[in-house]
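The full complex has more chains than appear here; those shown keep their coordinates.
Going by the order they are written in, the chains are A and B; count residues from 1 in each one.
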């Protein structure tokens, strides 16, 4: 399905603020970018680089006063999501090199402290897809989705206590519980068609049976029609904006629509 | 300066033909891509990857019958070109690792056979920018620009005899003569504003005094307002289309316009 997505941001700065954005999607597995645009007002010189995870990062200096940025993308996406309950767990010694560091704990995903709770949640499941599915259903049932209850320093371990959070927190918890079972897991940020309420979104992927599977604990059932923008170990790697200075975000509008070919 | 460029291609195939295109520019030194689009008619599923040189490559299977492709890009480009006659030659042992293989001969650039002619052309020049400038002026004066006199197997050494060719051949010769003087040189394909006649273009860059300088032997004087699409050792690395099967190219239209911000 063709999806047209956009993110509009309105900022105010008192001083020029160097900023790195991660707002542009790249063609890759399951998605092809047909059109991509990034506009700034007032016009702002920018550069772009590719980080260690292959994500596109845009650098610019936000000027003093008001500035607006609009990123929009038209992508050919998978509507059907890859669901395979028979996809089994791969023993660590047989994992490919490049997924190894997605088993380790990271800044917001203290998987080393979650072995017991993970084992409890997946009790009776076959190792692999079934386990991650159980984890997602558990999170979806037990964690309450609520804006404003967490901030940029909230980690998965905090969520385990508070049992409340937003998509980023749900993803961190899913990642941590998967890694606690030696299942490689990575965070994904991007757009999800028909998300409610609409926003920039975050979910996670796990590596089983030689491929990555998408899981989204904010949703009751698997859903496709996603545009993947950035991949990383957790939110520390994939912040949509990193400001080196004080910036006020006045407004943020996200839109995701179906488009006819 | 903002430049809007596009390339329209019209093909006919008797069988489905897997094809790799290199038609999309990437943000990088001296250019920021504001908008990029790639459309196919009939709609054709595509994937994209990044090659060893950092270029974007689009893969698709051209269907039986007629198919059209349009790639367009809006970029913020440098109008002023970096011209520095004082930029000197760097001895091989002090070159950074990543430019070393741009001194070696490659498929279309037999620099190993051109030491004598190169020395003759640059006689009296200071090592570095002055030499490459002399090479470009020599090519511009001595090689006649003419469509249809060369083909995809023509190399720089052939051009030295025939003294006729197109932009790709001019670039190959400039690269070969530079490498013959141990100056790292790489090919660039892309768009040049106000090129006459308009076409997909090719030129080259040399590495001097710690940076890359643009040289275009098809032009009498240095000119900016270029969109760089792909980099490589020579045309073997940066073909705008590689077909694995028979394809007829019916039409090709290239446009490059200035755009107001």
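Following the convention adopted for this analysis, a contact is a pair of C-beta atoms (placed from the backbone, for glycine too) under 8 Å apart; a residue touches a chain by one contact, two chains touch by 3 or more.
Bear in mind that the values here come from a model prediction, so they are computed numbers and not experimental data.
K.L.:
Can you report how many copies the full complex contains, not just the 2 shown in place?
P.N.:
Altogether, the complex is made of 4 copies.
Heads up, the rule we're going with is that only the chains that are shown with their structure count from here on.
K.L.:
For the two copies chain A and chain B, what rotation in degrees overlays their C-alpha atoms? Round to the nearest 5.
P.N.:
My answer is 180 degrees for the C-alpha fit.
K.L.:
Averaging over Cα atoms per chain, report the distance between chain A and chain B in Å.
P.N.:
37
K.L.:
Which of the residues in chain B end up touching chain A in this complex?
P.N.:
These residues of chain B touch chain A: 26-28, 32-39, 43, 45-48, 50, 54, 58, 74, 76, 261.
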